[in-house]
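Input: one structure, supplied below.
Only one protein chain is missing; all other protein chains are in place.
Now for chain A:
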Amino acid sequence: MDIDLFVQYGPILLCGLLNTVLCWIVGAAGGVALGFVIAVAMYYGPRPLRYVLRGYIEVIRGTPFLIQLFILYYGGPNIGLRLDPVPAGILGLIIYGSPYYAEIFRAGLQAVPRGMIEAGRAMAMSEGTILRRITLPILMVSSVPPLTNFSIILTKETAILSIVTVPELLYQVQTMSAETFAYMEAMFALALFYWGFVEVISWAGRKLELKTNAFLSKELSA
């Protein structure tokens, strides 16, 4: 194993890591936001809207991210959607993640005990107040573990952004190995980077879970 290689390619690799982290953060945050809107719309919205959103979820979940990204980046210009690699990659991650996040929130909404909403109604709260002050906080708490879980899965999907030439980690590592023929080192470094990244996220997720668990009633945390 050639350590000098990593010193030499350090800046490029670091740049790749930063791009990966950036795409992941914006992609995951956007996916969570879009998924949340979809879930709330499916829960409270009219029936036709629910069918449309259900269709969206099924199509996106049923197709590989690779193909979605291809269509978005290379097919986008046909409908006037011309995006640079990084914005295209981020938008792709948002679209790809949104149905999974939507399903997490939908299940969470259904799991909010009916009695807690009825308590709000009996206390003369409006439906809006109940949503804002009761339903959503309970939903957020119960959703932390599955949100962390899918966000971890999403870190590894960022590698696919290399096919639309986003200079993220895999892309840079491929550049390095193409120039130096050090394939083993490159792949080893790559695995190490992702692993470290995932560990940081799951550590943060556990912290958040611990914080929210203090509020959880027994039946919710079960």
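Just so it is clear, contacts are C-beta pairs under 8 Å (C-beta built on N, C-alpha and C of every residue); 3 or more make two chains touch, one makes a residue touch a chain; residues count from 1.
Note that contacts and distances are computed from a predicted model.
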Practice task
Write down which listed name, "2-oxoacid:ferredoxin oxidoreductase, gamma subunit", "ATP-binding protein", "Sarcosine oxidase subunit alpha" or "Ribose transport system permease protein", is the UniProt protein name of the chain that is not shown.
Solution key: "ATP-binding protein"
Fill in the blank from the handout: Touching the hidden chain, out of A:I25, A:V52, A:L81 or A:A119, is A:A119
Exercise for the section: Write down which of A:I134, A:I163, A:M187 or A:L208 is the residue touching the left-out chain. Expected result: A:I134
Handout entry: Interface residues of chain A (partner: the chain not displayed)
Key = 113, 115-116, 118-127, 129, 133-134, 137-138, 141, 214-218, 220-221
